[in-house]
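In what follows, a single structure is set out as structure tokens and then discussed.
The complex appears here minus one protein chain, its other protein chains still in place.
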Amino acid sequence: MANTEQVIIAGFGGQGVMLIGQILSYAATNKGVNTVWIPSYGPETRGGTANCSVSISDEMINSPIVTSPDSVIAMNLPSLQKFEPKLKKDGILLVNTSAIKDYNYREDIKVIKIDANKEALSLGNLKVANMIMLGAYIQASGVFEKDNITEIFTKIFTDSKAKLIDVNIKALETGMKLAT
Amino acid sequence: MANTEQVIIAGFGGQGVMLIGQILSYAATNKGVNTVWIPSYGPETRGGTANCSVSISDEMINSPIVTSPDSVIAMNLPSLQKFEPKLKKDGILLVNTSAIKDYNYREDIKVIKIDANKEALSLGNLKVANMIMLGAYIQASGVFEKDNITEIFTKIFTDSKAKLIDVNIKALETGMKLAT
Amino acid sequence: MAKGRIIIDQDKCKGCDLCVHQCPVHILELDTSTTNQKGYTPLMVNDPEKCIACAFCAMICPDSVITVERFVKE
Amino acid sequence: MAKGRIIIDQDKCKGCDLCVHQCPVHILELDTSTTNQKGYTPLMVNDPEKCIACAFCAMICPDSVITVERFVKE
Amino acid sequence: MKTQTVYKPTDGLVKRDLSYCPGCTHGVIHKLVGEVLEEKGLLDTGVGVASVGCSVMSYEFFNCDMQQAAHGRAPAVATGIKRVRPESTVFTYQGDGDLASIGMAEIVHAAHRGENITVIFVNNAIYGMTGGQMAPTTLIDQKTSTSPRGRKQKDAGLPLRMSELLATVPGATYLERVSVHDPKHIRKAKKALEKAFEVQTQKQGFSMIEFVSTCPVNWGMTPQDSLEWAVDNLIPYYPLGVYKDATKGDDNG
Amino acid sequence: MKTQTVYKPTDGLVKRDLSYCPGCTHGVIHKLVGEVLEEKGLLDTGVGVASVGCSVMSYEFFNCDMQQAAHGRAPAVATGIKRVRPESTVFTYQGDGDLASIGMAEIVHAAHRGENITVIFVNNAIYGMTGGQMAPTTLIDQKTSTSPRGRKQKDAGLPLRMSELLATVPGATYLERVSVHDPKHIRKAKKALEKAFEVQTQKQGFSMIEFVSTCPVNWGMTPQDSLEWAVDNLIPYYPLGVYKDATKGDDNG
Amino acid sequence: MAKVLMKGNEAMALAAIKGGCDAFFGYPITPQNEIPEYLSYHMEENNRIFVQAESEVAAINMVYGAAGSGARVLTSSSSPGIALKQEGISYIVGSELPCVIINVMRGGPGLGGIQPSQGDYNQITRGGGNGDYHLIAFAPETLQETVDVVKESFDLADYYRNPVMIAVDGLIGQMMEPVDMDKEIPQKDLPAKTWAATGESGKRGSRNKIVSLHLDPYDLEKHNLKLKEKYDKMVENEQRYEMISIEDAEVVIVAYGSMARIARSAVKALREEGVKVGIIRPITIWPFPEKAFENLPESVHTLLTLEMSLGQMHQDVKIVNQGRYNLAFYGRAGGVVPETDEIIEQVRKYVGGNK
Partner (left out) sequence: MAKVLMKGNEAMALAAIKGGCDAFFGYPITPQNEIPEYLSYHMEENNRIFVQAESEVAAINMVYGAAGSGARVLTSSSSPGIALKQEGISYIVGSELPCVIINVMRGGPGLGGIQPSQGDYNQITRGGGNGDYHLIAFAPETLQETVDVVKESFDLADYYRNPVMIAVDGLIGQMMEPVDMDKEIPQKDLPAKTWAATGESGKRGSRNKIVSLHLDPYDLEKHNLKLKEKYDKMVENEQRYEMISIEDAEVVIVAYGSMARIARSAVKALREEGVKVGIIRPITIWPFPEKAFENLPESVHTLLTLEMSLGQMHQDVKIVNQGRYNLAFYGRAGGVVPETDEIIEQVRKYVGGNK
């Protein structure tokens, strides 16, 4: 993995963007490297847009604030508009094109477009759109292997939620494939 | 009058010691000189002893705290015990002997003993014992003339209390006489 | 013929579905084929002719999305 | 003969007069001829023989001044 | 064909989006308050007091002068305003956490003094704004983020009924509990609000309308299910009706 | 002749002078609490919470562990103690300013949670400690240092009745209002106190005994006139009696 | 005008009425009870508002409401009561509302005692509430000065749209002294309160909002910077102090309120002996009178802070000092008022020293 990776994940409340970030931080913790996950919080996240940022590093993470991310996962238009400009030169932008149609992207970044909602529906569960994006992200960034993530699934989907593991793994794989 | 006069008046709550002090300060204000009246306050005055201190001066009064008074009016034993030691050398101590029988007084002060309760009763009103002490005090200290005080009576005993003016004047006069 | 009609301020709609349940003639539905500015699936009318202008939908709407008009004969 | 007696802890008395009003046989009074340690005129009994040991005085006394004893035959 | 407008958004509310979650009855209650203020011509003299809760932003919504109060203190703030501006129309808009928990002393004492103000009390049996913690009005066994195993009487007591409690306060004039779960009840609620504001304009003292309300987000239900849950669970514990009517005049029925 | 002690100072109170003014019924109430604690063997486990008011010094008087609480907050302090020391016997001793004014939220919520504590509420219709200001319980037309022309409903509302108010709180278990103006009533008051402490020892929840009390000094009357004034004026507005009894067991009648 | 003898608390109350106070909201607490008591009688007479609130918390929030609707408002309390008002004060500052708050200080911490103290200096000058904020705080020494600043405070509060506090100790509240209630005081030209939520949006044609909430942090920062501009202006314009016998002083006492009066007695006695001692007397404790320390004479080598607390203002003295003078402190706590002789003794410790 890269020495330090910083990613911002953003979308509407309910699109599961916080969970993407948390899974990344869990995976980092599991690997024994440093990580910080920071959510946006408070009523402004209600109904409106929500985002979180994740830093992962071999070294101590000083400022936990991500101002120029290495990658951005944008699940809706307002998020794209807000965070695309902050992306580092040569950074990776993952866009959920189910929610974002035309957009004039920066030239100096790598844009990966995923029709995540459609793909999720084809897996029979709209809710896993976020895991499709996560799959695409780990594939494109190389930050984690698939196993690093699926391991986390088994920890967070427990009890009544255990049955969700499979479809999430499928979503992850779908995303990885789409980003290859 | 003296350039600066400081007096402490002390006794049981209900003996009217606060009023003695206030009358002195009113009289000073009326004469256009500076004065500060300080009460003891709070629950410790309830039932227990109460005292106030009065400073009167031609000049600005700096510290309003009276630590070594020129005069002390003691209406009961605890007050005498507390304030007699603080009296200045050659200071005037006025003692209500109705409440204080035997006491070993300092030698370096002037002690004036008044059987104020008895005198007050003979004027038909136990409550004026304090004005008897006040009379004695102005006589002994020379701080005020009788008129300075009676003038104040007419201001504070108004409406239903106006009828008290006479007996208070008599008490004042009695006190002055006894201190001569 | 319709007794009246409702006017929907679509971009204000939050797709809460409350109006849908109140309509006595069952002509309201959320339009799941689209999302509005805010990201919600907004209200649409299925069979406008049936509207009786009872305003139940409008009364329950928390977001003042609906205006109701009754047709009056001149 | 007295049915009992009261014991007055004079220095605790605040001379409030409440007990005086409660005594059914009217034998209590404040002793205005003296003041106690605290400066109050304390309670005294006028006619101890009349005491019926009802303890009304003691019950109402806010300052636990009074103890009441009943005489019992052996 | 000519048309006649049967229902349109009230001018009693500012023309901007409400900040409430989809299907939250805070919005319905806002509309009713706005309509009553508009129809009774009280917007011009109105001063609303927004409290702390999901309705904290209500100072942006009611189309009259507004002041935002510290958590629980809206009745004290309203007292301050009404005492120095007796000709104004002063109302507070408070949640159940705000009014029945931290603000208990202030609401009881505003009623006690008979302050001539109108209180809009939105009881959704939970702390909406802060993410669904238990309120004094949370029902027994109701799960919230601070009663994760359901509210238990042993630890947290039985839910408080504020209209009933305030009815014992001699100074209160008019108290009614209403619901907005269907058009019939919405109409009734509006009548109650009208009455409450009339009590104020006639200088008859303290009035409060308690609304049984919902919190779909923190109850974890759809808005429609929330209405039904309220009808099935809240209203039985919080019966609708007039809890006190000490109005003297009768010119409004 | 042999003697039998019919009445003696209770060991429930520390042997030192009470700080109350002559004839103040705070003293009578202290004695009763002390007697009940002693007779029921509760001194050993007792923790009293002194409030701010004339009884602020009561931590020096009750012969058990004591904690002094901030003005109005005694029920919260008692909650803290009782929750971590469930085997102790916790009571608060509060005046009407303390309990009914600044401490309104805390008393209602202690009752609401059904805290297993006993509240001794001394209602003398005035702020004694601070020199006779108006209390929420001050009667209409009663003159105090902050209602110098007599309390007026228009400015200050009608006096609050706390036992009645708390009776509407579902969590409260036992509420009774008593008086100590004569031996008969003193006996009755003691019974009430016994009952209240039994509610606690049987873990049945919140109990409060409200005492109609006097303040000779700030009422400007002799102690005896004060008792009579209380009987003629306070008791009619604050009727004596049991306001709530939700005890389950019956082993104490 | 002739002077009248008044008790400090009553004089403050009357001064408030003369300062145009429209409404008072307060809760009893010793040693300031004569303020609400006086006003409960005299506000009505003057057709103004007096409300005894259910608590200090309610009182300060009533103040917030009344101030928000444009009135001149007063509350008064004493130390623990002021602690309870901290959230409300923070709201009032945040919403830019004017009001006057009197704190008649007693000994702390906790219930403490009721005797005179200056232990609330931190509570007053550092803002015991949340967030960055300040209020002008006067700490007068005589009743005349107290009355004058109370009257002026209403203007100052309106001018800055910020609370103004009068911080006196229980001694000033309880003592009587002759005072001219009608002495001329500086007056400000004040604009109409067009911002107030008066319930006149109809007449006005637009609606007013009184708010301290700014959910967007950039908005809130802008708001904070706007407030800071006001504080900077206060620091520039409102520092008040008196320099007493400074010209040739070796030791300069820094003391305010009653403590300053006691220091005056000490200085008078010491000067008679030829001891070179002077006083810087802060009249505002916020803004702290830094200017007073700017051009002290060459002779000064020691600043001796005196407080009726264990050293709170002394921190402000340290802040201005920046290593220039030796610093010394003497204080009494818990309601003990020091005697002149104690102060004299303290000063003697430092005379004859050097920098």
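Order of writing sets the labels: A, B, C, D, E, F and G. Residues in every chain begin at 1.
Just so it is clear, a residue touches a chain if its C-beta (ideal position, glycine included) is under 8 Å from a C-beta of that chain, and two chains touch if they have at least 3 such contacts.
In this text the structure is predicted, and so the values were computed from the model without any measurement.
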item: Residue among G:Asn130, G:Gln187 or G:Asn237 that touches the chain left out of view; value: G:Asn130
item: Residue of E:Thr10, E:Thr25, E:Ser101 or E:Thr168 in touch with the missing chain, whole complex considered; value: E:Ser101
item: Omitted-chain contact residue, chosen from G:Leu39, G:Ala83 or G:Ala157; value: G:Ala83
item: Which residue of F:Thr25, F:Ser88 or F:Ser101 touches the chain not shown here; value: F:Ser88
item: Residues belonging to chain F that touch the chain removed from view; value: 43-47, 49, 56-57, 59-60, 63-70, 73, 76-81, 83-85, 87-90, 105-106, 109, 112-113
item: On chain G, residues whose C-beta touches the chain left out of the figure; value: 57, 79-80, 82-84, 86-87, 90-95, 105-115, 117, 119-120, 122-123, 126-133, 211-225, 227-228, 309-312, 315, 318-319, 321-324, 332-337
item: For chain E, residues in touch with the removed chain; value: 52, 56, 68, 70-72, 97, 101-102, 104, 127, 129-131, 133-134, 136, 145-149, 155-156
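Methods note: only the chains that are shown with their structure count from here on.
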item: Set of chains adjacent to chain D and to chain E; value: F
item: Two chains sharing the most contacts, counting C-beta pairs only; value: E-G
item: Copies chain F and chain E - interface residue numbers shared by over half, same or different; value: same
item: Averaged-CA centre spacing for the pair chain G and chain C, given as whole angstrom; value: 60
item: For chain G, residues contacting two or more additional chains; value: 30, 51, 54-55
item: Chain F residues counted as touching two or more neighbouring chains; value: 21-22, 101-102, 104, 129, 136, 155-156
